[in-house]
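Only one protein chain is missing from this complex, and each of the others stays in its spot.
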Amino acid sequence: MAKDFRIGMIGYGFMGRAHTNAYKRVSDFFDLEYRPVLKAACARNEESVKAFAENWGYESIETDWKQLIARDDIDAVDICVPNNLHEEIATAAAENGKMVLCEKPLAIDAEQGERMCQAIEKAGVPNMVWYNYRRVPAVTLAKRMIDDGLLGRIFHYRANFLQDWTIAEDLPQGGAALWRLDAAAAGSGVTGDLLAHCIDTAIWLNGRISTVNAMTETFVKERMHNLTGKKEPVEIDDACAFLCRFSNGSLGLFESTRYARGHKALYTFEINGEKGSLKWDLHDLHRLEYFNYDDDERVRGWRSIHVTDHGGDHPYMDHWWVPGLQIGYEHSFVHQVADFLEGLATGQAASPTFRDALETQKICDAVLSSAQSQSWTEVA
Amino acid sequence: MAKDFRIGMIGYGFMGRAHTNAYKRVSDFFDLEYRPVLKAACARNEESVKAFAENWGYESIETDWKQLIARDDIDAVDICVPNNLHEEIATAAAENGKMVLCEKPLAIDAEQGERMCQAIEKAGVPNMVWYNYRRVPAVTLAKRMIDDGLLGRIFHYRANFLQDWTIAEDLPQGGAALWRLDAAAAGSGVTGDLLAHCIDTAIWLNGRISTVNAMTETFVKERMHNLTGKKEPVEIDDACAFLCRFSNGSLGLFESTRYARGHKALYTFEINGEKGSLKWDLHDLHRLEYFNYDDDERVRGWRSIHVTDHGGDHPYMDHWWVPGLQIGYEHSFVHQVADFLEGLATGQAASPTFRDALETQKICDAVLSSAQSQSWTEVA
Amino acid sequence: MAKDFRIGMIGYGFMGRAHTNAYKRVSDFFDLEYRPVLKAACARNEESVKAFAENWGYESIETDWKQLIARDDIDAVDICVPNNLHEEIATAAAENGKMVLCEKPLAIDAEQGERMCQAIEKAGVPNMVWYNYRRVPAVTLAKRMIDDGLLGRIFHYRANFLQDWTIAEDLPQGGAALWRLDAAAAGSGVTGDLLAHCIDTAIWLNGRISTVNAMTETFVKERMHNLTGKKEPVEIDDACAFLCRFSNGSLGLFESTRYARGHKALYTFEINGEKGSLKWDLHDLHRLEYFNYDDDERVRGWRSIHVTDHGGDHPYMDHWWVPGLQIGYEHSFVHQVADFLEGLATGQAASPTFRDALETQKICDAVLSSAQSQSWTEVA
Partner (left out) sequence: MAKDFRIGMIGYGFMGRAHTNAYKRVSDFFDLEYRPVLKAACARNEESVKAFAENWGYESIETDWKQLIARDDIDAVDICVPNNLHEEIATAAAENGKMVLCEKPLAIDAEQGERMCQAIEKAGVPNMVWYNYRRVPAVTLAKRMIDDGLLGRIFHYRANFLQDWTIAEDLPQGGAALWRLDAAAAGSGVTGDLLAHCIDTAIWLNGRISTVNAMTETFVKERMHNLTGKKEPVEIDDACAFLCRFSNGSLGLFESTRYARGHKALYTFEINGEKGSLKWDLHDLHRLEYFNYDDDERVRGWRSIHVTDHGGDHPYMDHWWVPGLQIGYEHSFVHQVADFLEGLATGQAASPTFRDALETQKICDAVLSSAQSQSWTEVA
């Protein structure tokens, strides 16, 4: 019989739903030593958290996260609240001996992130940050191909995360729904929200980024604030692009914006190596594009790999349906839970841990600092 | 509080898993009057069905479907066994007052299907056949666009379902894993398995098919049979293509095969009307291609609609994540359960009912008969 | 010094322009023993042919093709007039010892085509029919790959030629501009105009077609006739689809229409073999899609080959620009002239000759006959 993995979920927004769905589904598709149990959901608004708990089947609710982390029947705390609240909760939970699964980005900045790492490592509890795109099968396949040397020496890495949902000038900022536009809650704009994903994947696939040179812009300078009821300056970055150099000598180019009309969540990356190249795109996440220079010249071309095969070849896919039938966005979270739980069983922590995620935080810090100083900036 | 909808599942293969997953997930994402309860799983092999029930959380098991349909604590029976077993189970279940959800195709042939319709209608129980592709959001959107007149008069309909998994000559036939290659269990080959899907969507989108002209082929004539342990003639159709005429005057062209190297489950359709055209493809099921002749000429082109928007515009999608984040194959089943349960609540039966699915059966019969007689054949 | 290849062109429409352009350009890009000389252009309307000759640089004009074919300074006659005029001109030209390059389809029907073959063979003059798509580099590459055995045993061939330019009911028929809608001038509708291309490519790539089963339709039954000034019945086929069997045991599916909204000239084919598959599409004619089953399973996918490489690998491309820079539609004609002239030099006739093209004519006849008799029809 599987052992219980008893979860206390804090927050019930988009990520609260995505994580909860993952916990509920993982045991149906993966044969694991641990089986998640939805023990308690926690949020300040009692009515809302009650509805959430009832909808998803949490056994109980809490309205104070301090109560939650004090409970004996909770093994792990999942933090799905705005970024500015991560540190306090994660630290306290760890001190109480709870495992911590924290939504990305880890923290508001690297300084805070470093403190969180120290706290969690001192407590010695298993921990993870939800950079879920590592577990999209096509992205995992890219990782394996690169690690197997299929690309050879890397020359270039480029990634974009393009959205278009904040173009309207009358969109307000702040509050529960729009905290991502509020610098106090989010820390930054697209940098922490979107580029953090691009950076996490990049360093996973291509190693350390050593130095960056960034540009940011805020296109709409003032927005009505949901908390003050007044027009307030917008202090987040609406767009951010940066040049960088990786430690392996390759060049990087990253861009993110919420002002790219026509793109809803177009996260793309491409990596060019001596022997081959890879491309991926979140809008068709079940495909990986691959160019293999070793192919016979006359029949060489970019291959569109439909990442739905079985038999161990296409990561995670033997757990799902039959070849040709695609999975979706949410499955990346299921895979991440599966890997975390397998890590518990084997003692090999699933990545990215807090410490792994701190690296992304440092790069985000360097990016924002570079944009301000208008100069090349070393990653700390 | 939601009312229980107590399910007795018969079979535990690919479809047993897909349906079960749908029952388990629907209440998390849809607010419905009924909530599925996994009451019992049934199959002849006790060990296997026990493992299946445990994996998915069925409360009990049965090894004899007659026991299952006799139980008072079952509201609905879901039939996920080979086609040749549908009639007996469905009829008996209906006679016992159970709702019946039957995997497609409805029956071995239309004669059998007609008997099933009469039995289920006599019993007066809600019923449905799992032609799940109607509930892929992009396909549902196509239906709405056509019904809204965006295509105008229809000239052409074409559909393919291409696979490549039976090319190897040493693949055996028959038994639990490969009953789809055994005519005794499946009734036919690609016609009932794959073309039935194409036909169901086609008549839903474009109305009645009146006459057909088909060609079939069996490329590998003999295969080892898992039940007899000997080489036996292959009696199913490996490939089938047919021309047809719809009652609305448009022409149809359908093809299916398991010998199209490079295609895993490439179900595609295209419909051409006076004012516009639509295309869809199961390998990228979250996209719908649309050509609108009313667009200004110089900027006219096929649009690739990423069917992930919210707000009621993109069918079902407001129940899932945020715009730009795709769902997968399995969600079509969740939607079908949602619609069935909503139909129970409103009294408006969700399509396709047994009677709706009988129409597809009649067309399949005409197709197979035409292939044999080598002549144009009226749909009965 | 190159020898002169002195051309007499009959007709000045779309094909007259395309062929003339090919003659003018071939020597710039191909090093050949023969160099085309635009000797004379011929058409009944003096003013029009004069303008045409002046525009393109023909040295002289004729208004009677009998005068043209009688001239001593003409080596070859190019026939770019409606189909119903091919036989008389080609036969007379051949009898006068002229080489004949005839626009496709060869004839109104196979009976006429057979007479033409006999006449041209009796005269012993080099001859060719303008099935230009054989010389699109991507299509030629497909031919080479198939001949090299890269696809193995073939199971399926399918081709479409979809257009949408005759949907408007007020489009007239007949006359110089619209003779393709007039059965008297064209012989048939999409069958001779568009399917003939699909068939020519198919038999080149996949061998003989033995039996066919077709359906035709005329959506607009009457159109104003430009010659009579009255509404007249439309006697051509607006759409035609057919099933067929190739002599190598593979199945074929062909469709053509001028009522597929959104497609201008979408000629596509796909061929599925045991070891691989190929796809091509005229709207992006510089690309060939290739699936290679021998690729390592985890990185297998359809390759999009950008057929612009040099070095003998990509047919014809070393004559043009640099890798990555695409050519267009007209280049297929340049290649055909180059091959014809090389055939003159080597004595190896370039395909398709009249005799080669007669095969397509026979299949077209069988298709039209099958549509009328509503039955499977052997190719003569």
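For reference, chains read A, B and C in written order, and residue numbers begin at 1 within each chain.
Just so it is clear, contacts are C-beta pairs under 8 Å (C-beta built on N, C-alpha and C of every residue); 3 or more make two chains touch, one makes a residue touch a chain.
In this text the structure is predicted, and so the values were computed from the model without any measurement.
Asker: Looking at the whole complex, which visible chains does the left-out chain touch?
Answerer: For the complete complex, the undisplayed chain touches A, B, C.
Asker: Which candidate, A:A70, A:A260, A:V322 or A:A380, sits in contact with the chain we can't see?
Answerer: From the options A:A70, A:A260, A:V322 or A:A380, the contact with the absent chain belongs to A:A260.
Asker: Considering the whole complex, which of A:A184, A:L243, A:V322 or A:A349 touches the chain not shown?
Answerer: Going through A:A184, A:L243, A:V322 or A:A349 one by one, A:L243 is the residue touching the chain not shown.
Asker: Using the touch rule from the top, list residues of chain A that touch the missing partner.
Answerer: Where chain A meets the chain not shown: residues 151, 155-156, 158, 162, 164, 167, 213-215, 217, 219, 239, 241-243, 245, 249, 251, 253, 255, 257, 259-263, 272-277, 291, 293, 302, 374-376.
Asker: Could you list which residues of chain B touch the chain missing from the display?
Answerer: Answer for chain B: residues 141, 145, 150, 288, 290, 292, 295, 297-306, 309, 311, 313-314 touch the chain left out.
Asker: Against the chain that's been left off, what residues of chain C make contact? List them.
Answerer: 14, 18, 21, 24-25, 27-28, 55-57, 163, 165, 263-266, 282-287, 306, 308-309, 320-331
Here is the rule we go by: only the chains that are shown with their structure count from here on.
Asker: Would you kindly tell me how far, in whole Å, the mean C-alpha position of chain B lies from that of chain A?
Answerer: 36
Asker: Could you put a whole-Å number on the gap between the CA centroids of chain A and chain C?
Answerer: Their C-alpha centroids are separated by 55 Å.
Asker: Would you kindly tell me how far, in whole Å, the mean C-alpha position of chain C lies from that of chain B?
Answerer: Computed value for the inter-centroid distance: 42 Å.
Asker: Out of chain B, which residues touch more than one other chain, so two or more?
Answerer: Residues 263 of chain B touch two or more partner chains.
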